[in-house]
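One protein chain omitted, others in place.
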Amino acid sequence: MEVLNTFFVAPFLDMADSPIFLLEVVIGGLMAGVMYSLVALGFVLIYKASGVFNYAQGAMVLFAALTLVGLMEHHVPLFLAIILTMMVMVGVAFLIERYMLRKLVNQAQIILFMACIGLNFVFEGAGQIAWGSNVKKLDVGIPENAFEVGGVLLDTFDLWAAVIAATMVAVLAVFFQKTSIGRALRAVADDHQAALSVGIPLRTIWVIVWSVSGFVALVAGIMWGGKAGVQFSLVLIALKALPVLILGGFESVPGAIIGGLLIGVFEKVSEVYWGPAFGGAIEGWFGYMAALVFLMFRPQGLFGEKIIERV
Amino acid sequence: MSQERRIGDVILNVENVSLSFGGVKALTNISFDVREGEVRAIIGPNGAGKSSMLNCINGFYKPTEGKITFKGESHAQMETHQAASQGIARTFQNIALFRGMTTLDNVMTGRNLKMKKNFLWQALYYGPAIKEELEHREAAERVIDFLEIESIRKTVVGRLPYGLQKRVELARALAAEPEILLLDEPMAGMNHEEKEDMCRYILDVNEEFGTTIVLIEHDMSVVMDISDRVVVLDYGEKIADGEPDDVRANQRVIDAYLGVQHD
Partner (left out) sequence: MFYREAGQFKSTYQSDQAIFPIAQDRWFMALVLVVAYVAIPMAADEYWFQAVLIPFYVLALAAIGLNILTGYAGQVSLGTGAFMAVGAYATYKLSTAFPELNIVIVFLMSGMIAAAVGMIFGLPSLRIKGFYLAVATLAAQFFILWVFNKVEWFFNYSPSGTITAPPRELFGYLVTGPRAEPIARYYVVLTFLVVFALAAKNMARGHIGRAWMAIRDMDIAAEIIGIRPLHTKLLAFGVSSFYCGVAGALYIFCWLGSAETEAFDILNISFPVLFMIIIGGLGSVLGSILGAAFITLLPIFLTNAPPAIGIHLGTELQKNIEEIIFGVMIIFFLIVEPAGFNRLWQITKEKMRMWPFPY
């Protein structure tokens, strides 16, 4: 009886009790969700264009952020630092394409995934050797004060993050749908060898895609790093993005956004209202469980395409 | 070529079967029967629904209407492993072999349904488990012998040339000792000698083991040569059904193929 109460009754009573607080929690969840979406976006881009699930995206975020901070610590002005970091990420994209992707054309997805795990280790190790592993503060000049709107507490920084994310998404959406490069990217995602055989310059495409993804990683890194400081745990973001991708489907930009927001909200709400009953830290697994349950009903995710198996 | 074959009663009866995928009608109201011991060909232009028909028979697709009666039992819908355990085996248009395994292992998987000792016995690999494994190994080797693929039995199947892969697939299907063998374009992509060999094997199977054969094939000369009766499909509908010579002369059939005769 007690258990039933804790699960099914008390949390909702709490919510009804103070709707303003609920709103704050939801908004907090949305803001966290925006961050997830940013990272998921990087995944989706690469997946859409090369069929590779880039597990190393989290590490790329960290690497980008570390490079940026490292440069700024050497008194490089912000604007220049961003450009330099971007160049580094493009250079990295080249290297990845040349030494890894090229050799794994048309391998099974899981092989590519595991190669990206390997990449993840390389980024982590290299990043830490190059720039050290202390937590670093990242200040990109975005204001960080809280303010109130209609009784709800909001954070300027989070709002900026949301705006920036939205802009990026709009730009990317146009890029994919309206340009011929976008079309080429989608062809590549479908079948590497077929794309090669119609003359699509696979390598160039891959460099482009990984560079764009690197750019997204940089932005995500700035946002996360600005909020929480640049530190090792950023790598675990990659894992966080997985439930988002499951919900949203791996190939859908709107899916990544909506999935991110949903997971953000679910996590926050469950942590605040159900968490205390369980001793807290539900956030660690709740997203995954939600994704798992969801997958049982819709194995292709919210926006993914249904696969018809043919024999 | 005419053979003396003991053709028995109806063993498989397809009644008013229709199959749709979303808005697409793959099969419309198909009815025909197959007699025990005969070689029944299903022919028709590309996209006529032949593979879909086979898929319905062994339970991979579930018909939206109609029923299929096998050995006296009717099913509106059958599960694939039910079909397999009742004695239906098949080969596939695009070769569905287990690429990472050797020929021998692939053929042995065909015997899987008959192997009963559970995994604990196997972990011990002692006494009864060994006995069972060896029994089935013998049966598999008989099939391998029959199809003359002994020399490649330890080769990983992914490395074999196309023609041999098709033969291994046939071996796997035969290893199950089926009552009905569904063959989906078993000679596609083969040269003349390979086709002759495959024909010989199919006929041998039919004659020696009395296995009923349902065969999808494009090569008209093969169809004329080895089948007892033919069903013709076009756009998911049955347009002819009878002995090969009758079907060949049928105007509707000729039109369906746009007047192109295969030699």
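As written, the chain order gives the labels A and B, with residue 1 at the start of each chain.
Everything that follows uses one rule, which is that a residue touches a chain if its C-beta (ideal position, glycine included) is under 8 Å from a C-beta of that chain, and two chains touch if they have at least 3 such contacts.
Not measured: the values here are computed from a predicted model.
A.B. asks: Among B:T69, B:T109, B:T155 or B:N250, exactly one should touch the missing chain; which is it?
C.D. replies: Final answer for the missing-chain contact: B:T109.
A.B. asks: Among A:I20, A:I111, A:A166 or A:A194, which residue is in contact with the omitted chain in the full complex?
C.D. replies: Only one listed residue reaches the unshown chain, and that is A:I111.
A.B. asks: Out of B:N29, B:T69, B:Q93 or B:Q122, which is the one that touches the chain we can't see?
C.D. replies: B:Q122
A.B. asks: Spell out the interface residues on chain B facing the chain that's missing from view.
C.D. replies: Residues touching the hidden chain, for chain B, are 58-60, 80-81, 83-85, 89-90, 92, 96-101, 105, 108-113, 115, 117-119, 122-125, 129-130, 133-134, 136-138, 141, 172-173, 176.
A.B. asks: Residue-wise, where is chain A in contact with the chain that is not depicted?
C.D. replies: Against the left-out chain, chain A lists 53, 99-100, 103-104, 107, 109-111, 113-115, 117-126, 128-129, 133, 239, 242-243, 246, 278-279, 281-282, 284-285, 288-289, 291-292, 295-296, 299, 301, 309, 311.
The rule we apply is simple: only the chains that are shown with their structure count from here on.
A.B. asks: How big is the gap, in whole Å, between where the Cα atoms of chain A centre and where those of chain B centre?
C.D. replies: Inter-chain centre distance comes to 48 Å.
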